[in-house]
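Of the protein chains in this complex, all but one are displayed in their positions.
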Amino acid sequence: MAEMWISMGPQHPMTHGLWTLKVKVDGETVVDTEPDLGYIHRGVEKICESRDFTQITTYCDRLCYASANTWSHAYIYAAEDLLEVEVPERAEYIRLVAVEIQRIASHLMWLGAYGPDIGNLSVMVWCLREREMMMDLLQELGGSRMHYNFPRIGGVKRDLPHGFALRARHKLKLFLDRIQEYEALFDESTVFLIRSQGVGYAKPEEMINHGVSGPNIRAAGVNHDIRTSHPYSVYSELDWTPAVERSSIKGADCYDRYRVRVEEMRQSANLVLQALDKIPGGAETYHEPGDPKILGKAPIRAPEGTSGSHHFEDSRGESMFYIAGGGEGRGKMPYRVSIRSPMFITIPYASKCMIGYKVADIPAIMGSFDPCIGETDR
Amino acid sequence: MASSDWLDIRGWTESLIGWSMDKTHDTLPSEDIDLEFTISRPEWFLEEPIVIGSEINLQSGFADIQSSLEAFFISTIMCTVVFTTMMLTLMVVPYIERKFIARLMDRIGATTSLRSLWIGEGPSTAGDWWNKLPMGMGIPIGMINRALNSSFGNDHHLETIDRVGNRGYHGIWFLFPGFFQALADFLKFATKEHLVPDKADKLVFEVAPVIIIATTIMCYAFIPFGPHIWAANPELSLLFLMAIFGIAPLGVFFAGWSSNNKYTLIGGMRSAAQLTAYEIPLLITVLSIAVISGSFNILEIVDFQIENSDTWNLFMLPLGAALFLITMIAEVERIPFDMPEAEAELVEGWWTEYGGIRWGLMFAVEMMRAYAACILFAMFFLGGWEFPFEDSLAAAPVLGFIFEKLFFIIPGIVVVLLKAWLLFAFFVWVRASLHRIRTDQILEFGWRYLLPLSIVNLAFAMYLRLEIWTGNSWPIWVPPVITIVSIALFIIYAIDEDKDALEYSRRPYNTQTLDKAYPGSRRE
Amino acid sequence: MTDDGQNYSMFSSRLLVDTVGDVTDEALKASRLKDVIGVLAGRLFNWGQRKSLFPLHLGIKCCALEMAAAGASRFDAERFGVFFRSSPRQCDVLLVNGPISKKFADPIVRLWEQMPEPKWCIAMGECAISGGPYFQSYNILEGVDTIIPVDVYIPGCPPRPEALIDGFGKLREKIIRIGAMPSHSRLESEAPIIIGDI
Partner (left out) sequence: MPVVSEKTQQAAAEKLAEALGKMEGVESSVDVRTSGTQNRPIVNASVSPENWRKVAEELKNKHEVDHCSMITGIHWPESTDKTWEVVYHFLRTGIKNPVIEEGLVVPNIVNFSKVKGKQVPLEIQISVKIQATRTPSLASIQDIWVGADWNEKETWDLVGIDFEGHIGMRRVLNPHESPVGFHPLQKQHKLRYHGFEEMYDDAQGFMRKPVDSSRVK
């Protein structure tokens, strides 16, 4: 059959969000692909230039809406680097708890969206059921279900509420047993193994050169993780190792990326349990919001010429913020905020990964890279 | 003597029609009626008058056509009876699908009920709609409503009660929450605007769904619901049924091709390839059933299982049962073989462009085809309208008497429907737990595995029929041995613990696609 | 749907349908049966339309996740007949759940045009109502009602799944009050409902 361009348009069940993948198809096999992004480009970097430092965290929550906390924390670390702020130890532990629970919720959202991509609807409902547990925990911290505006420059908005540690331990233990349910549905189903093994190969050196990072590169048997290679926060205090997957010789395929993320969910749950035990001052002591134990002093103006940047391990890859100080209002607002979205770099690479596979493999490969278009289009 | 039960609808209609035909025959005047009449012409025309008409005896004339008239009336009545039983029992099938898959997904599923016909939505209600009926027809309805509301404690200041405040009288309308969701969907489809894409090939776009719908409903002419509830029973009803069942993919391909959309084009081609790939194993499996039961007529197949051999074909041909199930899931395009309607990459597959009533009918037809597949499985393998362990239970020493009465009271149709619905629940269970297989894997699985297996199954059926069949029953040891051996084989093959795969610390599996694909095998 | 040029076959069935249609119509009107059927069938089809609202499987931004959560097991939207379909032909509610950028303006209008007629539009979340936090952006339209007539607004950023299900409830109220009228003839007569103020 003659080759024809199919546009898997902005509104398509495969795209988790709005973007178009133009696919040149010869019969059933994919010959060439070309992503077209920008459908929800809303100029967050331009808006941040006329917002002051505390207002920007709300915009960073809404960057990648599946993992709001990781993005607002990424911005806050960069802002603290810009304003040279000291963060108390307890606040670092609370931030770690919030970020890791958000990572579990983000991976659950991915697993839920990956099921229907390959054809199984019940896994989406199961994963969202567990995600509701995680969102309840984060709702106790941040106040709302999805966008928490939780970190402040210099610490956190509020301490762990009473009984949070107890509920968190209970829910995380329950979650650790529930992962067996998903593994039964995925690993033991021969159909899933056929659809995901040997599909969408990617070698680690080629990936890092393309700028792909995070679970996608750890699936290829390499333990590159910003939290270990460029340690920030208190990750070096807790004993954990990045989840690395034994990939195939030709590189990581969809199955490895699935295995890495399931492993990471377990690992994040253990991280939170450890952090809740090791938190200085104990998980049950409660400090009023604004208490110096959880919120350090922070200036509100950044003079011109100063700049701050920070690499952060988001659930989808390496996110980064670069802030140049000295904007309007005598430095109250940043001059330029630049956001590195891991998926903005991974989607073009992932679409090139699909060449040579079948049309039915496109959602399997694209879904396994866990695209989140909110952060891609900024 | 064919198995039968008291619900002999066919017998009643025959006797009714026969009696009424004889009655009309007798009431007709028996003497000849002279219908001759002549047209006289004026004498100057010099020709004899024209004579038209002849003698007619109404009774003898009626006697000639009486038999065909009876046959016509009987088949019309039986067709309507079978069609209504099918449509009413079909309401259960989407109910099972929506509720069972919701429960498997830990959800509640649809809870619409006819009660909401009566009560409003939140604060706004339909008001006294009955007063709009002409000629005061609405007044009695209003009175009844006010009486019910007041006697069952609704504050009837509102004409129709509001959903939130009033639980009130209309309780029985709350029957089977969710049962009428399919009816609500269908009513909505019916009132939808009919859109035809302008560059689509109009004629084929309109005709394609008709092909699918017509052929599926024609299948139900040959499917017996009970010993005496069938519309037509030709000698080779099985062949006729399978032939008609196989026409629908043509309609699917037309629909995909004509709606002039790339997605539907790929969806249509995929469905054509998949259905042809699974048509042949299906036909061979059905052939093996005909071989083992000794006839092509579905009624006789069921009677063979109930009367002659007294064992269900499931225990004689377990491999055939498994093949039939797999090929039927593929024929009906349900989840593991769902590629043509693949949600993920083809939006909706071949029915993306269809909206409104055409899509509603095709939604219903999907259910009908799955329902037909379930009933056929019940007929071929689960002994149609025979209660499981009917004879042994009836022959039991003490309780046997009660069971005998019970089996006599319960008509065959109830047993058939229960088996069909349980099988449909199995279809839904498969849909909830498996992922979608890629098209080339489906075709490869169909050609490489199902076809040879079905031929092995056919050979086995022939051997059973020729060698082992003793004229009136299977030797006593044959069904248990076959069942135990097949269960053992199934367990051996199902366990795919693969020693060298285990040390890869991954879940092993052994269904092979192109090459033996144990985990790590594709890690060349 | 009067494509007159389309003559399916030698014998024009359209002519037959028209003539038979008119004759029966007159007869029913004369015998007042049309009113009886109109009222009773009206209630039945209104119930049918209310009880099965199929939104389009369109996820723009964060509200899409709340839409998915509404479809999941904790806030099961399917209890109210809300069943997500992914082709606009088979949907009757366009649930807009994110900011509309200039690039997505005409695709979403095309989606709205592709939907068969008794169709409604629910603007879910601040971005769909007024551009939300990005109302100053150079690339975002201020609300989806700049391009599509909206029936129900659900404020919130993102609105909780219960608010989404309440939004569908409000839409059902609208349907029971004014019936499933085509959207173009609905424009003036019906003010859009904003959750929380009634």
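Letters A, B and C mark the chains in the order given here, with residues in each chain numbered from 1 onward.
Everything that follows uses one rule, which is that a residue touches a chain if its C-beta (ideal position, glycine included) is under 8 Å from a C-beta of that chain, and two chains touch if they have at least 3 such contacts.
Everything numeric in this text was worked out from a predicted model, so none of it was measured.
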item	value
Selected from A:H287, A:K358 or A:R378 as touching the chain missing from the view	A:R378
Residue, one of C:K51, C:K103, C:K119 or C:K170, that touches the chain absent here	C:K103
Touch residues of chain A, complete complex, unshown partner	37-38, 41, 43, 45-47, 50, 77, 80-81, 84-87, 92, 203-205, 208-213, 217, 220-224, 228-241, 244-249, 304, 307, 309-311, 318, 320, 322, 324, 335-336, 338, 340, 344-345, 348, 377-378
For chain C, the residues touching the chain missing from this view	101-103, 135-139
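By definition in this document, only the chains that are shown with their structure count from here on.
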item	value
Chain contact topology (line, ring, star, complete or other)	complete
Averaged-CA centre spacing for the pair chain B and chain A, given as whole angstrom	48
Separation of mean Cα positions, chain C and chain B [Å, integer]	33
Where chain C touches two or more other chains, by residue	72-73, 86
For chain A, residues that touch 2 or more chains besides their own	12-13, 125-126, 129
Contacting residues of chain C [partner chain A, same complex]	56-62, 64-66, 68-69, 71-74, 86, 88, 98-99, 101, 103-104, 107-108, 111, 133-134, 136-140, 157-158, 160
Footprint of chain C on chain B - complex, ascending	98, 102, 105-112, 116-117, 120-126, 129-130, 132-135, 137-138, 180-181, 183-188, 190-196, 202-203, 206, 343, 347-348, 351-356, 359
Footprint of chain C on chain A - complex, ascending	9-13, 16-18, 38-44, 46-47, 50, 58-59, 62, 65-66, 68, 109, 112-113, 124-126, 128-129, 131-132, 145-147, 373-374, 377
